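My structure is below; once you've seen it, I'll send some questions.
With one protein chain held back, the other chains of the complex are shown just where they sit.
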Amino acid sequence: MATISSISLSARANILAKLKKEVVGADYSKLPPEPDYIYPDLTHQEQLAQFITHLENNHAQVIKTDLFNMAHVVTEQLKQRDIDSLLYGKNSQYSGHIEAIDSSITLSDFDFSIDKDNSAAKTRLFYQTPAGITGSRCSIAATGSIVLWPTPQEPRTLSLVPPVHFVIVDAKQLYSDFATLIKEQKWQQNLPTNAILISGPSKTADIQQTLAYGAHGPKELIVLLLNS
Amino acid sequence: MNVHQVDPNESKYSASATAFRANVDRDLANDELRDNFRGAMDYLMDKRKNAFPIEDELETLREKCKLIKQRCLLKLPQLLEQLEANLQRNGIQVHWAESITDANEIIAQLIAQKNGKTVVKGKSMVSEETALNDYLEARDIECLESDMGEYIVQLAHQHPSHIIMPAIHQNKKQVAKLFADNIEGFEYTTDVDALIGEGRRVLRDKFCHADVGISGVNFAVAETGTLCLVENEGNGRMCTTVPDLHIAITGIEKVIEFLDDMPPLLSLLTRSATGQIISTYFNMITHRRQEGDKDGPAEVHLVLLDNGRSQAFADEEMRQTLQCIRCGACMNHCPVYTRIGGHAYGTVYPGPIGKIISPHMLGIDATKDLFTASSLCGACGDVCPVKIPIPKLLLRLRKESVRKQSDGSPQIMHGQGAGRKTIEALLWQGWSIVHKSPTLYRISMFMLTRCRGLMPKKIGPWTTVRTAPQPAAKTLHERIKARNKATTQGAK
Partner (left out) sequence: MTQLNTQHLRSYPNKPAQVYLYGTCLVDSFFPDSGIDAIEFLEQQGVEVLYPQGQSCCGQPAYNSGYQDEAKAVAIEQIKQFPLDIPIVIISGSCGGMMRHHYKDLLADDVPEIEKFCDRIFEFTEFLVNVLRVKLNDKGDPQRVALHTSCAARREMGVHITGRQLLGQLDNVELITHDYESECCGFGGTFSVKHPDISGAMVKDKTKNLLDTDVVKYISADWGCMMNINGSLDYQKKGLRGEHIATYLLNRTTNNGEA
């Protein structure tokens, strides 16, 4: 059987040749103008209300708090769920405030690596981690989305694998819509390994159109909203 | 020569598409199946309707997204090269595949290089198109679907019946029975939370230990070299994050030029598909795992598949087929799909979009009964978020299907002319001769009305569910002639 590169090289040449033949002489300066799509101009308060409504409609829990009460809120929420441990990222944006959590909760750092040869770490993350907490980069009002750019301190799986995900959102970092956010933050120039928009807990309607939460990702998304 | 070289033995869908009529008979007779589809389609149509409360807004977005996709298609070859260069710069390797065998072999070898034995798959219709699971299982690689719907379908040894909701043909009782029969220790319940919980339990273990994750792609951004995935469950994130090796597979038409092109397309996609303003997760992958990262795959690969797309691309009208963003709205609103369900089509993509894309993948010979199975009601074209003129393309395919092979017309599609039947062609020629001659037409209508007593009670397929209409005693032509005469005489 042919090798990957020989299959790919000949396929590449054939596909591109076929396609190029059809667009020879295409005048890209004469493309029709694309209409602008503009989101309604809302005040910050209106956007915030929109953001919260969308999240709540998507079954997320939104709790307005501040940096100093945050740890207490998290403690209370964990206790309500009979959860006594929380995974977080040390030296992350809000780690200092997270560390103020009640001593009855075992706070542990995501200080292990998820890879093939580390099944102990995987097992721990998948089976012994009932809740995780992360910060966020910003959020989007029009769709009720929270934007995460995971870091080495707060890796991708921290917001994905634990059944309960606490996410800290700064209301000052709220954008009207995704297009505006990309433009203002110039995402074209600095996209991270993984950028993720989260708009609620994991869900599915794959069985008879009946919504069920916690398909594979977190069953619960608890939004800790600061500066609202 | 841009005609797609279809090897009928290559795709398992060739045979099942050819069997369309038998499939229809089978599925129309299944009342439970029809109830499942009707209920699901009502739900999805309602969701979409509520997601677009302002008609003007919807129309602006549709026009914008149509133009975005048309621009990206016009620049397709250069965008693919740009995408490849940027992905490689980001540490993501790119492979090209002309046929489904190319794609499957590339993926099998990538897995073999890592000694992979277990694969978890996020939802990918392109991998359904290549029948990747079969290919890998034949090589002793376990390939598990992880989207809940796909998981159910795989467990039942079926194919997805809908591109967004793969198990839409099953109701919860059927799923409960399936689980009880196949999952050890599972006790029969129709509680959906419990069913999903069971799926979660089984699949968590797979995510935790799988060697490879395979996913599809919703948008591939050329400008930044980014793969975008839309999903609700989190299995897509699992597949693209936890295993050491992530392989994405997509069709060449999924590339978009700018990052700015993505938000409007995303908004239309989720709202058209399930009526969501956005999916739970929108996952943008731009690099493989980097120095210092604690998770993420060490290797990321993208496989770009042609499989007949360049054939559609070569014809400006049929190129519009490639605007599709796979939302499924056309099938949700299709009265034919609602009646026969997704499996009857026998193709990987069912419904209206399937009728216009499958002929490019499988050839007209295998698909010639699909595009005639439409009343051309136009519901699909009305809801298509990127304004693909589906009814018009159905007409075009009918034309290619009955095209005379001996007239020296250019070879546009694999199997063109395969739907031409001599008797039918003669009938239409005769019809044309009669109807273009006022005299012949009047004579034949005269005959028809005068012989009305001789009209058979049964006229072929028409009268299997209807009575035959009765010709009038006199034609409208005659009655108006008489009426005009009377008026003129009266005036005198």
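The letters A and B name the chains in turn, as written, and every chain counts its residues from 1.
One rule holds for everything that comes next: contacts are C-beta pairs under 8 Å (C-beta built on N, C-alpha and C of every residue); 3 or more make two chains touch, one makes a residue touch a chain.
For clarity, every value in this text was computed on a predicted model and none was experimentally measured.
Peer 1: In the complete complex, the chain left out here touches which of the visible ones?
Peer 2: B
Peer 1: Pick out which of B:Val336, B:Met361, B:Ile388 or B:Met413 touches the chain that's been left out of the picture.
Peer 2: If we include the chain that is not displayed, B:Val336 is the one touching it.
Peer 1: Touch as defined at the start, partner being the missing chain; which of B:Pro53, B:Gly292, B:Gly408 or B:Pro461 qualifies?
Peer 2: With B:Pro53, B:Gly292, B:Gly408 or B:Pro461 as choices, the missing chain is touched by B:Pro461.
Peer 1: Touching residues of chain B against the unshown chain: what are they?
Peer 2: Touching the missing chain: residues 24-25, 28, 34, 45, 49, 55-56, 58-59, 335-336, 339-340, 372-379, 381-383, 392, 395, 397-403, 419, 424-425, 428-429, 431-432, 434-438, 441-442, 445, 448-449, 460-472, 474-477, 479-481, 483-484.
The criterion applied here is as follows: only the chains that are shown with their structure count from here on.
Peer 1: Inside the complex, what are the residues of chain B that reach chain A?
Peer 2: 2, 36, 39-40, 43-44, 60-61, 63-64, 67-68, 71, 74-77, 80-81, 95-98, 102, 105-106, 109-110, 146-149, 152, 165-168, 170-172, 175, 192-193, 195-197, 199-200, 203-205, 207-209, 211, 223-224, 226, 232-235, 237-238, 241-244, 252, 258-260, 262-264, 266-267, 274, 277-290, 292-296, 298, 304, 306, 310, 313-314
Peer 1: In the complex of these two chains, what residues of chain A are touching chain B?
Peer 2: It is residues 1-4, 7-12, 14-16, 18-23, 26, 28, 31-32, 34-37, 54, 58, 110, 112-116, 119, 122-123, 126-127, 142-145, 152, 155-157, 160-161, 177-179, 182-183, 187-188, 191-210, 212, 214-218 of chain A that touch chain B.
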